[in-house]
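Note that this complex is displayed minus one protein chain, with the remaining chains in position.
This part shows chain A:
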Amino acid sequence: MQRYWDTPVTWGHAGLFLLGALAVLAVVILFVTYAIYFERKVLGWMQYRRGPNRTGPLGLLQTVADVAKLLIKEDTIPAKADRALFILAPALAFVPSFLVLAMIPYGLHLQFADLNVGFLYYIALSGVTTIAIVIAGWSSNNKYALLGGMRSAAQMISYEVPLVMSVVGVAMMAGSLNLRDIVLYQEGYFWHWNFLPQIVGFAVFVVAAVSELNRTPFDLPEAESELVAGYHVEYSGFRFAFFMLSEYIYVYAIACLATILFLGGWNPPFPQLDFIPGLIWFALKFAAVVFFLFWIRATLPRLRVDQLMGLAWKVLLPLAIANIFLTALGIEWFGKGG
């Protein structure tokens, strides 16, 4: 990043950045389109249904049709809503979710910004989306929306704490918060990947991450049966599409982070399999994590709202802190890590 600061800005540099951003946007939109299709198919199969199969071959164009419908739908703004904030909230939710993608290393040399505080960057920006959700709920001037926004803020703030704590163990072992260094640290056989030495941290990370994503079994902010749809009750058309888009981009980001922090990033499970490019290994692990998210959505019921906070503060947080102590002891006794 530094090298661009000291040189004069040319149209070439600006164009290069623009092209890079557009490429990521294209990849992400393609991912979101087919993640939704895949999710509906997986849910269908697990519930002994077929899932979407009418639009296009095998139903492959179903999401495209859905998005087209959302874009040409009438855009409604409630009369009693706070107009400016109502319009601002979807953008405010989307922008940080897209910015988060800047620091994800897909390969040793395939990364936009090599930050030395990569994980912190993700956590910090995802907090901005929480504000957007609260603002969306408040500005809609609707009881259900406000309740959904409140729940969401309480939940996301509570689960952010164990999420950060669970990664401290990984950072201690690698001796860095830089995501690339963390992946380089996990080189070797698959038992060198962090998910085995950091099994407690990994478990806490998975639970807290699912909760951060507001997905089942933690989808209380938009629990259909209690809150109609939560914070985006009043949204329709492309503003609603923006909320959905940012939700799925966070799925993408969390799946990437889980791959990088705990599943060895672009490293093959055996060094002998090195001839297969790292990007393919990354994509395989990434797809497995995404499938796991859909799988638990299909099989687990929703938590009760009073159990939710108890789980975060009384179970996950002590576990994450115990994991930090155990990691420190392990590093002290076996001399592993930085």
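Assume a contact is a pair of C-beta atoms (placed from the backbone, for glycine too) under 8 Å apart; a residue touches a chain by one contact, two chains touch by 3 or more; residues count from 1.
Quick note on the criterion: contacts and distances are computed from a predicted model.
Of the candidates "ABC transporter ATP-binding protein", "Peptide/nickel transport system permease protein", "NADH-quinone oxidoreductase subunit J" or "Cytochrome c oxidase subunit 1", the chain left out of this view carries the UniProt protein name "NADH-quinone oxidoreductase subunit J". Only one of the listed residues, A:106, A:138, A:202 or A:252, touches the absent chain: A:138. Residue A:123 is the one among A:43, A:123 or A:228 that touches the chain not shown. Annotation: of A:85, A:203 or A:331, A:85 touches the absent chain (contact as defined above).
Among A:39, A:160, A:219 or A:247, only A:160 touches the chain that is left out of the view.
Taking the complete complex into account, residues 2, 4-9, 13, 82, 84-85, 115-117, 120-121, 123-125, 127-128, 130-131, 134-135, 138, 146, 150, 153, 157, 160, 175-178 of chain A touch the chain not shown.
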